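Removed from the display is one protein chain of the complex; every other protein chain stays in position.
Right, chain A next:
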Amino acid sequence: MSTVIQATSAAADNAAPEREWRPPSYWPFVIPALVVVLAVIIFPWVFTIWMSMHEWKVGSPTTFVGLANYLRLPTDPRFVEAVGHTLLYTALSVVLPLIFGTLAAIVFHQKFAARGFLRGIFIMPMMATPVAIALVWTMMFHPQLGVLNYLLSLVGLPPQLWVFNPNTVIPSLVLVETWQWTPLVMLIVLGGLAAIPTEPYESAQIDGANFWQVFRFITLPLIMPFLFIAGMIRMIDAVKSFDIIFAITQGGPGSASETINVYLYSVAFVYYDLGYGSAIAVVFFLLIVALAALLLYLRKRMLWTAELGGGA
């Protein structure tokens, strides 16, 4: 392996003995990874698109059906419902961590003792094994024995059914997702806060601005790009969320918390309808890309109006 690399790079050096050193000679570094990426990322994608145009069930012969699998999607009530669940789940799981994460970042931006250690504790929820967390949350959600209903009773609130009630299952799962992923937003916003210059704060202090005004008119606009990035990442991860939902409810009760990803699992690996599952996978990916594009567009427009507003 290394001799090949040396040989090719030596040849490249001979061809261009001056300081003209650029393109081909770095390829040997990239080729092994390229092979891996082709095998485990590109190939599956191409194959998925091909399968999505076939009637493809495990154990029976495959037939080409064109776009039939895709046309089935809008008429499949479970899929349509899953799209709704996914959008609701995603919207909540983006907004709540953004709010709490920003607040946490402002606190962690201050100087206090053991800050590094406490930051380590704070990010534990997002690094911990999701299935292990899900298991403990399932116990905490238990209507009779769970600690959450006990905590509610302490503040005088009635007990809830949490993930066992179709009306509260998605908010309950969002609670877990928020608990788990607020730290990521915090870290990104914290990076943004560290990059803010101190001059605006000094002049604001001279002008006698209060805490809220400082936050609203200085901090918030300056961390906006970071909030946007955090929101984007959060959106991509929330749409794809699987471990927590699957391990706690498996899409239940009934199909009340069945998101696209959970439904995709059922279609592909419970019903073994791989053709239809592939079509769902393709549409799912396009949905994520579309949501990302929408966010980018909103951001562009926001910048525009901000600029126009500033000009006026």
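The definition used in the following text is that a residue touches a chain if its C-beta (ideal position, glycine included) is under 8 Å from a C-beta of that chain, and two chains touch if they have at least 3 such contacts; residues count from 1.
Quick note on the criterion: contacts and distances are computed from a predicted model.
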Of the candidate names "Sugar ABC transporter permease", "Cobalamin-binding protein", "NADH-quinone oxidoreductase subunit J" or "Cell division protein FtsK", which one corresponds to the UniProt protein name of the undepicted chain? "Sugar ABC transporter permease"
So which of A:L118, A:L157, A:L220 or A:M302 would be touching the chain we can't see? A:L118
Against the chain that's been left off, what residues of chain A make contact? List them. 2, 5-6, 9-10, 12-13, 19, 21-23, 25-30, 32-37, 39-45, 47-48, 51, 103-104, 107-108, 110, 112, 116-125, 127-133, 135-136, 138-140, 144-145, 147, 150, 179, 183-184, 187-188, 190-191, 226, 228-230, 232-233, 236, 240, 242-243, 246-247, 261, 264-265, 268-269, 274, 277-278, 281, 284-285, 288-289, 292
